[in-house]
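We show some of the complex, not the whole, and keep each chain where it was.
Order of writing sets the labels: A and B. Residues in every chain begin at 1.
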Amino acid sequence: MKTNAGRFFEDYRIGEVIAHAVPRTLSGGERALYHALYPARGALYSSDAFAQSCGLAASPLDDLIAFHTVFGKTVPDISLNAVANLGYAEGRWLGLVWPGDTLRAESEVIGLKENSNGKSGVVYVRTRGLNQHEQPVLEYVRWVMVRKNRATPTPDPVVPVLKPALAAADLVVPAGLDFTRYDFTLAGETHRWGDYAVGEKIDHVDGVTIEEAEHMLATRLWQNTAKVHFDATFREDGKRLIYGGHVISLARALSFNGLANAQMIVALNGGAHANPCFAGDTVKVWSEVLDRAETAAPGVGALRLRLVAVKQGAAPFALKGADGKYLPEVLLDLDYWVLVPV
Amino acid sequence: MKTNAGRFFEDYRIGEVIAHAVPRTLSGGERALYHALYPARGALYSSDAFAQSCGLAASPLDDLIAFHTVFGKTVPDISLNAVANLGYAEGRWLGLVWPGDTLRAESEVIGLKENSNGKSGVVYVRTRGLNQHEQPVLEYVRWVMVRKNRATPTPDPVVPVLKPALAAADLVVPAGLDFTRYDFTLAGETHRWGDYAVGEKIDHVDGVTIEEAEHMLATRLWQNTAKVHFDATFREDGKRLIYGGHVISLARALSFNGLANAQMIVALNGGAHANPCFAGDTVKVWSEVLDRAETAAPGVGALRLRLVAVKQGAAPFALKGADGKYLPEVLLDLDYWVLVPV
């Protein structure tokens, strides 16, 4: 059998480090496609000149290009037989990615917990993305529910203790970043770090209806080849499930209107793909300010934000019902830190 | 309120200069996408070697990439609350755009005329695109009908006097351009400037059916985020209106067959988006030669062309009915100057 059937729950061992295949060199081509796929308008990832005015050598590749590229590499080893993508934690961007850089990924198994039905279990991995100089650019914890394929003894459960959110001290601000000469006119909005209050909610107004061709182009671009995104004969209902990362990028781009100065994601505290997304859905987003922090970098503050993506029919600021469960129109609930000019 | 609701008619002042947000660095990625989105085959914008044989350092980015990028930047400030995009005039390409260049845009308000109903008015702006060296690459006048949001006094009407068409002396031929060694075989056709007669009409034969994913990829690529192009829940009929610039680029590319040597657009005399275009429409085009002019550059002539895009069901060379109004199958009527080898 020459094809890869993917790993099953019983194939993972605590402490094991899996080197993921197919390193990828990124260029201005990936950036252009990112802008074609998502309504991204953050000035720092759009303009070399703007990035230079912020102390960087040029405009780096979007933080989520790095995330999707690394994530895509893990799919054949981690989630090919996943029943569900359960959560993220302790995600940190550790270094900028530039056109011409080559990324690879590796994951350490840090938790295993078989379900009581004996048919599946939860696998926790800490994934790192590395560039061609073996410098880390990204790390995050993800946990997925994976099917068992063989009857094997139940391993002792190991559940990692994960931070509910990263602290301000955990955040890595890119070397050289300096917002003291930040041009709010070119960035598109005047709201500074100090203008956002904890508890404040923002309805980002804009919406985008998703097409099959778009989410498949995106998902392939990150070399994420999970069948369920591409093959209309795979699910009984003939629908192609949209890669959760497509919704993340779409939601992040749509939050520009109200968060134009939220330039760089530096941490991913957590995230839930609350309901599946399909082509034809119209996605809108809202945000809530969860926390604020200072950083040591000149002119750079940090905001912890909740980003919620909903589809058509959602009530304003829809999130959870009285039962504490996500409402059916909610697609994504993301918790992240972002850098903002003070 | 942190989101941008856009400007209304009463928010504009004569003489005001609006600096538009989100500068954009362009690369080979945008060029590749342009070729994927439109059947563009002009040799000068396709091949470094061909461009070098025409006296340029390399192949610049397509003239309409520059136009769409600049136009897209103006949308949040000029046409977010526009009822209609009424016209263009005095458009000139002033400098070439190269991969790696960063474009920004600014617009001066040059006309204001409230409608008699007091509910809307026409705003005239002269928009300029500038590169990272603050060199102008493009300028054009556009006027749009914009809603009023508040009852305000009617301003004195100011309507700019605009040239019905640019004169040959107004055209800026890129420095170094030289068509004396022009390779007609590699360009794809043998027709020279002298082969086109004023009044001549050309049916360009080819047609393209438009998909939703395509026009949205294109429109996002230019960071034009007007809701009506993306959100199927925005209009009552559930249709997404296609960005007029998508039709312009599609029409220009389809005119290759018969105008393969019409290498560079240097002026936009006027243009009307005669009827809305929707996904599923099959676009075909025809051209009429309106004028001819010599230029001072070696081997370089200029043609003034009318480019008409029509959809399925149009009669040959369809344009206007007996009532002088555009026929319902006509999508675009564009008037421009282009450089052609003599």
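Here, contacts are C-beta pairs under 8 Å (C-beta built on N, C-alpha and C of every residue); 3 or more make two chains touch, one makes a residue touch a chain.
Please read these numbers as outputs of a predicted model, since none were measured by experiment.
Asker: What is the copy count for the full homomeric complex in this file, when 2 chains appear in place?
Answerer: All together, the file's complex is an assembly of 3 copies.
Keep this in mind: only the chains that are shown with their structure count from here on.
Asker: If you average the Cα atoms of chain A and of chain B to get two centres, how far apart are those centres in Å?
Answerer: 36
Asker: For the complex, give me every residue of chain A touching chain B.
Answerer: For this pair, the touching residues of chain A are 27-33, 35-43, 46-50, 59, 99, 185-189, 191, 195, 202-209, 211-214, 217, 257-260, 280, 282, 312.
Asker: Which positions of chain B touch chain A when the two form their complex?
Answerer: Touch list, chain B to chain A: 2-4, 19, 21-25, 27-30, 32-33, 76, 99-100, 102, 104, 132, 211-214, 216-218, 220-221, 223, 225, 227, 230-234, 240.
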